[in-house]
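Quick one: the structure is below, and I'll ask about it shortly.
Of the protein chains in this complex, one is absent; all others appear in place.
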Amino acid sequence: MLTIVEQEQGEPHETSLETLTLARELADAPLEVVVFGDEGAGVADTLGAYGVGTVHHVVGDGFDTYAPEARAESVVELIEELDPEAVLAPGTDRGHETLAHVGADLDLPVAANCIAVEPGEVYELSRHRWGGSLTEHARLDAETKLLTAAEHEFPIEEATEPTEPAVVEFEPAVDDERFRVKVERFEESDLEGVPLGEARVVVGGGRGVGGPDGYDQLEELADALGGTVGASRAAINEGWRPHDDQIGLTGAEISADIYIACGISGAVQHMVGTKGADAILAINTDPEAAIIQKAEYAVIGDLHEVVPALNEAIEAES
Amino acid sequence: MNVLACIKRVPETGSKIVLTEDNQRIDAGNLGFTMSPHEECAIEEAVGLVEDHGGSSTVLTLGPEEATEQLRTGLAMGIDEGVLLETDGSEWSPRETASAIADAVDGEGFDLLIFGNESSDMANYQVGVRVARTLDRPCVAGVKSLEIDGDRATAKREVPGGEEVYELDLPAVITVKEGINEPRYASMRAKMQARRQEVETVEPERAGGAGSFEKIELEAPEEDDSVAEILGEGPEAADAVVEMLREDVEVL
Partner (left out) sequence: MSSRELPDAVETVIVGAGVVGNSLAYHLADQGREEILLIDKGPLPDPGGSTGHASNFLMPVEHSKEMTHLTRRSIEQYDEMDTFTESGGIEVARTEERMEELKRRVQSAKAWGEKGRLLETEEVMELVPYLNEELIVGGFYSEGAGTCDPLRAGEIMRERGKELTGGGLVVSPNTEVLDVHVENGAVSAVETDRGTVAADEVVIAAGLWSPKIAEMAGVEIPLTPAVHQMISVGPISFFEDYEGEISFPVVRDMDTQMYERQHGNDLEVGSYQHRPILWDVEDVPSIDEAPLSPTQPPLTEDAFEQSMADALEMVPDLLDDPSAGVRHEIDGLLSQTPDGAPLLGPLQDVEGLWSAAAVWIKEAPAIGEALAQWMTRGWSDIDLHGSDVNRFYEYGNSEAFVKNRADEGFRKIYGIVHPAEQWQTSRPMRTSPFYNRQQELDARFFEAAGWERPQWFNSNEDLVRKYNDELAGLLRGNEWDSRWWSPTILGEHLHMRDHVAMVGDMGFGKFDLVGSDVVEFMEKMAVGRADVDVGKTVYTPILAENGGFVSDLTFARLGPEHYRVITGGAVAGSDRAWFKDHIGDADVTLIDKSESLCTLGVWGPDARNVVDSVTEEDMSHEAFPPYTAQEITVGEVDAWAMRLSYVGELGWEIYAPAAKGQRLWDVIAEAGEEYDIRPVGMGVYGTTGRLEKGYRLYGHELELEYDPSEAGLTFHGVKDADFIGKEAYAEAIDTEDAATLCTLSVDDHTSSAGERRFMLGNEPILDSDGEVIVDDHGRESYVTSAGTGPSVGKHLLMAYLPPEHAEEGNGLQVEYMGDRYPVTVEVVGSRPLFDPENERIRS
């Protein structure tokens, strides 16, 4: 069992620790993991608690930066050397991408976003489809079984018997060509003037806002969170906001990390535009309003009182 | 430049998904079909690139004859040509799909192949990468920003706090995520014209490889009936909201 562990400054990512929980379900400790990056070996300090026996630290020029093809090639070489029953990766962007490359290299299937796996000659597994709305039960049969563990589906659990991981440096013979795609640099997000559809935070106001002036508080909230203000069709029809601010069927579809819906009842027309939001916070006086049914979080109350209080609290926070 | 957008026909679903009696597929009933949201962005990106840089765009799908409907959506959004790799409608594995697509596009002179990061129905995260590797082209997945300068592409991927920047030589493959752009709405006239446009149909070869991944059945998990977590009533809730924004959503 070989697990790809992602790390930052020697600290394994939580999703990688989750993946180790799955790995222990499939094989007895001690486990083997592979890490990349100059500080990768540092994970050994932590991973002992999780039953890791060997940390294969991939070294060599270029491995400090994320380069999916090169990483995959190294994993393939490790597979050739270790002949693991399975290779696991966390169900993250990088995990999926790396394992897809491995699968392509070896011409083997990959089971993505697994939530349960029964060990055996053939793996009987369950995985997410439709963003978790459906579970697929399937059989995976391959010389090397490639799987990713769905995020936040496995608990982070320490092993019953801690180990002392050995760090083994591994220098693969990866062709330069495999470094053709790599992270060239990192850029901090620029959140100013982000259009509604791309904003990470959207503050929406509906009829409950009561008039064009009521949006000032919403603007303040959006500014504090680096977000953008939108509106429901009802508010647009009243002429309180320009047409471009409309969220919904005939307006923008947002893809925010959070949508803060203020005084919005939750009409279908509107909600369709919010499907791409990861979470919704509804601020509404009516606990039976449709928006409350669809929101992850709610505050029951008048937005004219709640939003200013929230603005103050955020200011106090920063 | 010549750009290919690859899309997939998937059922249009609500919050609750209903399965057929044999649990093998979604009961789309009368709900209709659409394409995965990431792929709408793939189409938008392809159309936008050709608008900016000239050349021609193509939309391709692998699926049953009915998937022509989704190709036409692409045509209506401004794609020039449509290609259907026609199947009997059964589920093809990522390897089979990638192999068929690679066969179809090899030698067709596409500078850029754009896929969705993952399909909404199968969500395997692989087809784009596998096609890239089969054709030996550079590939970045999960792209949320793309710029083309000559024969070089700059792609960005979102990570906490910012973006990673990648650079690729064309020809290349990228898979995109929702948010890279705002897909345009097709105009009424374009929709009408797209309905009349011919779509090229190819019969793809179904080629697997070693090992197997075999679906047993699908299951709709118990519905999450939980209503919103009530963070409080009135202005007193502000602190709880701040905590949620900081801890759970991480926007503070």
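Per-chain numbering from 1; labels A and B assigned in written order.
In the analysis below, a contact is a pair of C-beta atoms (placed from the backbone, for glycine too) under 8 Å apart; a residue touches a chain by one contact, two chains touch by 3 or more.
Small disclaimer: the values here were computed from a predicted structure and weren't measured.
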Checklist entry - Which is it among A:Thr65, A:Gln293 or A:Asn311 that touches the chain not included here? => result A:Gln293
Next on the checklist: Can you say which of A:Val122, A:Val194 or A:Ala267 touches the chain missing from this structure?
Outcome noted: A:Ala267
Checklist outcome for this item: Full-complex touch with the removed chain, picking from A:Glu14, A:Glu118, A:Glu187 or A:Asp244, is A:Asp244
Item to check | Contact residue for the chain not shown (choose from A:Lys145, A:Lys182, A:Arg200 or A:Arg233) | outcome: A:Arg233
Next on the checklist: On chain B, where is the contact patch with the chain that was removed from view?
Outcome noted: 12-18, 29-32, 34, 69, 184-192, 195, 223, 225, 227
Checklist outcome for this item: It is residues of chain A that touch the chain not shown, namely 207, 233-234, 236-239, 243-244, 246, 249-251, 265-269, 272, 287-290, 293
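Criterion: only the chains that are shown with their structure count from here on.
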Checklist outcome for this item: chain B residues touching chain A in their complex are 13, 15, 17, 19, 26, 37, 93-95, 98, 118, 120-126, 129-130, 132-134, 138-142, 156-157, 159, 161-169, 178-179, 182, 209-221, 227-239, 241-242, 244-246, 248-252
Checklist outcome for this item: In the complex, chain A touches chain B at residues 66, 68-69, 93, 96-97, 100-101, 103-113, 124, 126, 128-143, 145, 148, 180-189, 195, 197-198, 200-201, 225-227, 252-253, 255, 257-258, 276, 278-282, 287, 292-302, 305-306, 308-310, 312-314, 317-318
